[in-house]
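For reference, the structure is listed below as structure tokens.
Apart from one protein chain that is not included, each protein chain of the complex appears where it belongs.
Up next, chain A:
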């Protein structure tokens, strides 16, 4: 069993997967944030690669992407970031959340091979449905990485195909739309998750719009993992100035720790 799936299974219904943007607000701060996210009890880390045209993302992650791009972050530098995070002793699996174009530009085979070398464990490519993912999937297998799939409430007849191909964990989109903070879950959520679970060989993790401790607990109580993206990224955005200043960074990292611990308490 590959590392992503193993971590997801071992976490059971406590599975917690935070998302952070590579290079937001800086390379060094991102390393510290990743270290803290593991210490706070995360089981898998989703690391976003900034992109100029992030179709699946809402405003919070778009802005984080812009901050990272302004810092000069690229896919190539994300590989260096993963290496730096590993050098600081982080052992939880890291999944790169990356749009297709930066990977195509780098070279699909080269990029996936490099990800494995620096210590990443998987890829999640939000604009790559299964119809288009042959090359990426083959490369991931060659380098023993997991290709994490997304499934949505609208997937309907597609659920079986997606779930049966799922690797690592299966990322279930909790509501229609882009990533972002929401108050309510789609009313079809339970039905959708049950149907998906019936076909899936790997644990389910629910994401898009999960932002509070209450919501995390609801998802965990249903027996699924929780992915929290925008809520954490927004907190990082609020702490941007303190994170950029090395003297105030330790306090900002403690603030992030408190925020994450509240989320999963």
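As a convention for this text, contacts are C-beta pairs under 8 Å (C-beta built on N, C-alpha and C of every residue); 3 or more make two chains touch, one makes a residue touch a chain; residues count from 1.
Heads up, the rule we're going with is that contacts and distances are computed from a predicted model.
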Chain left out of the displayed complex - its UniProt protein name, from "ATP-binding cassette domain-containing protein", "Iron chelate uptake ABC transporter family permease subunit", "Tryptophan synthase beta chain" or "Radical SAM protein": "Tryptophan synthase beta chain"
Per the touch definition above, residue among A:37, A:64, A:85 or A:151 touching the missing chain: A:151
Of A:34, A:103, A:227 or A:243, the residue in touch with the unshown chain: A:103
Contact residue for the chain not shown (choose from A:35, A:56 or A:244): A:56
Listed residues A:18, A:48, A:93 or A:126, member touching the removed chain: A:126
Touch residues of chain A, complete complex, unshown partner: 51-56, 58-59, 62, 66, 69, 74-76, 99-106, 126-129, 131-132, 149-152, 154-158, 162, 173, 176-178
